[in-house]
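Omission of a single protein chain aside, the complex is shown with its protein chains in their original locations.
Every chain is named by a letter (A, B and C) in the order it is written, and numbering of its residues begins at 1.
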């Protein structure tokens, strides 16, 4: 399963800042279900509440109505793929230095943490977590001798490499930063007199905030005493936004990198239909992943669209383990076919991506058992052949089925009558600013070279 | 919000009966989220576990692997609309009499409970709950003087009026009954050597059980020492199955009353398209309610199908209350439009039903704010004008918008450019056995007259 | 371990009745830790809250401040020794019949339940619990044909045999009853304009209520519209109050059966000193059981009193299991000797009673390991030789060490240099109204003959 690391939300100058952050995180919950945290600044000190689990489980009225005082709030959602799931590694990351209270929320993955951590430890830094945020804070602290916080932050940015969208609460300032490549999204909006920041604009919609714009790659936006100051903290690189936000991760009602996700996915499906049409009784997605590309494919191809795989809306993350002989239970419990739609039919499935292929294989097998005559699949992205070092959990290269197998072999493995992937060219043609995306997972061209220790953890708790 | 009362599941002769019941209930969770219960018979005594909340919250491995011993199990899901939500009123209802341990699980609503309870109290019966099940058990107990349990059950059935699908565990027998009108569904299936019962066949699918057939109206099926005995307990009436199971309640991958729900809903949408076509840029449902009728409407009309309202999959039942000025928050948090699909578009919404109309009104208003040019709605059932006394919570007549307003007035209230409901004739043409349905909520013709005290509670805890 | 079954509390006519009941139960917590329940009458209907565990865990401010409305409240604490610990068997027991809402709280044990239940089942009664209370309510219901509730209650009392102190909430009346033998305690008090009932007067003290008197054996006290009516419901027997309330169960700051518990225990210790004096360096109790008899023994004997066994005040009922080689952990964790007090000393331990002797044996062994020279024990009650059928859990006769062994054999088993029990005569000389006690556990003379099915459960859930 692909997993995005994090969701960010910030708000400056709102009488119910913590409550707004709560709802902002609520709208962003799909970006991280492991832990959630909110910090506020009440003019005097930072307040925090963090916990493992979903937003609705971590916070209660006591937190929102009483403890998390203040008009500035910042929230974070996390899904970790490295090491154990620990409250210790939840964010925002809170720290005190040089008389300031600092909270940092980070989305993305740095690629030179091993070297930085080693250097810092040699200089006497002590570490309490395995988070990138802690490294960033150590750097800022070291650079603050004679420099302002913003200057030190800027210097620290020049040392860290990789993907980072950051929200930083530094006493009474709220700062938003995106790395010079702009890997991960971060947008700014406005509700009443307050500025808001969010990874995706669906958080703005819920709060009825107005979307202003994307933070630019390499831009630092500081809200200080109600005013917005924009600074460039790095030479602007060729932007390399994560194309998987548009293919898969972001909510379809969001804008990320200035693009409407719904439209982008639909266009991917339309291009896919043009690249590889086929006769079938109908097209269908496996909800919700291929839903929007499926809609586009149906429009372009003229084939009927069906929702013949039914989702169990009560499937949470945990249930009692089934018995041994309930094969593939975890897959089957989520989606169940409407049987009458399957028997003797020629089915065209539109999927958004294939990572390992195991879940898809199980679903296709089930359709065969129910008597499907032909099963074809069209995938609205190119084969994923290379691991991501910037924060998408495609696991190791060994687990990426397209890294080691031809399209024909994948079709055979899954049990398909035909399989076609969208071309890179086709994918880009479905997007605006087609030159601004990272395509490393398709073509191995990494905008920021990962370096030899990129996957090495200094330690693990 | 319409609410169905209950889901039933039973299994006879399985080494992991409780675990199977757990997963059966898991698949039926949409039928009741208030409480869940499982009882088992271990050859000596009945074991039970009940609790408030979702199946996944009520049961743990200790319950399924150790406490709920036995090869016969029976489960129940409840959503109550009368009185407080009390563990006291959860089911299966467990009782001891005449040396037998009895558990009863009930789906439906009786219409003569007031009279029966009064009569029984006069004869010295004491009541510990407000559930129909308790009345049924008192009747059985009184009729057991000189009669077998099945005979007494049959006599009790002749006294109760209204809707009931029942599962009864009577020592080592598992009994399934449907009322003579067959209001509520109940099907029988087989997995290995075990018989299984469920309100809907989606529970069979999850367990890889084979669907055998519907229990017939007025039929009692007894599983005793592994054999199935079918008895008729009542003169068969003209069947009057609840048409709302097909319109709305049942999962689309289920079979109820012998009909494929997915196909039925799609056909309703197709008939609706024929009855009332209109020009629009696209049709869309409010997920998931109008989804399948929408698919059918799109097929028949040739209009593009879109999924422009995006569902937040993490919306649970409870979250912290928003501030006063976050209007309609509860509605907005569930569905958010993909904005670029709305502005300046002519939108045709396909809905499955309108009860009070308030939620729909809020959604339509939002679409207007986002710049929709025209908004039309087509509803895949006729106007709901009369309350249901058989177990569907349409609330009182005063809350049914179609009970008091013309279609034009409803369109105005909701803010639609046009509104059309499927005709009763059209609805029936989309179903098999069109004469076998209760249409009381549309036409006020109640198959079992409700009587003057039908809505009266004897008491409330 | 000896266990008393239950604690009762009731209050009539107080604006914060539920809260008072909460604190009343809090003071009585030692009488039952398995489950707790409170019901209130708000003039219209009964409200209830019950749960497994301690009073402080079962109730919250929401219950006391909002849900449990009304000026009459009744609470119950339970420790069960029969069957599983089930919420189903928690009290007060709530039921509806003949248009009345009834709640029953019971302390004690009936001895003819098997016969009564059988008879009632034959007449069509159904049972949902294994509690005596349910039988009592069925009887009342059957006797209400043409009779008032109080008359029916009185008739029901004539059918049940054994020990029962009852509190009954019958719509707007609060009724207190003690069985004709007066086995279990129940007192009446007054706070402001409100009448209060409690098993022990320590509940009155906490509420700053004034103690009025004991309910008499065979007396029914009804509080109706603020007035107290006393009725005799049975021919008064020779009272046979449970002597173990005074020896062990009741809190030492309570009055039960009209006697000061602290004084009674101290006098038992004084008589014990006169009956069996011995030289020792000091006397000590195992806290808290022998504490007050120990104080009395010290006064009479002139020996120094020490508290050399130290109690861990944080020992709750559950902790993680220790490893195999941590022998006797459960015993050692509760009490630990102050080592310097033990080595080379002649120790006289005063205990209140010996049931099985296993825990005492473990403690004495520990003292030997720490170098005690001589260990003597004096017990402030006679040998327990016969089981109790009226509500004290002395387990079966087989487990009572004194049922099968001589005092010498017991001393050898425990590892004592000498052992002496208080004589029956000595025990009675320490009490007022010496003729009014049940001595069955000492001499086997049962005031109410238990009958052949006394220990037989009709069924078990």
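As a working rule, a contact is a pair of C-beta atoms (placed from the backbone, for glycine too) under 8 Å apart; a residue touches a chain by one contact, two chains touch by 3 or more.
Just so you know, these numbers come straight off a predicted model, no measurement behind them.
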(message) Need the list of shown chains touched by the one chain that isn't shown.
(response) A, C
(request) Return the single residue from C:150, C:306 or C:436 that touches the missing chain. (result) C:306
(message) Touch as defined at the start, partner being the missing chain; which of C:9, C:22 or C:143 qualifies?
(response) C:22
(request) Please pick, from C:46, C:170 or C:207, the residue that touches the omitted chain in the full complex. (result) C:207
(request) Over the whole complex, note the residues of chain C touching the chain we left out. (result) 16, 19, 22-23, 26-27, 29-30, 33, 54-56, 59-61, 64, 202, 205-208, 251-253, 260-263, 288, 291-292, 295, 298-299, 304-308, 310, 312-314, 316, 318-323, 326, 329, 332-333, 336-341
(request) Go through chain A and note every residue touching the omitted chain. (result) 45-48, 87-88, 94-99, 101, 121-122, 124-128, 137-138, 141-142, 144-145, 458-461
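One rule holds in what follows: only the chains that are shown with their structure count from here on.
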(message) Need the CA-centroid distance for the pair chain A / chain B, whole Å please.
(response) 37
(request) Return the distance between the CA-based centres of chain A and chain C, expressed in whole Å. (result) 61
(request) Between chain B and chain C, tell me the centre distance in angstrom, where each centre is the average of that chain's C-alpha atoms. (result) 48
(request) Can you tell me which residues of chain B touch two or more of the remaining chains? (result) none
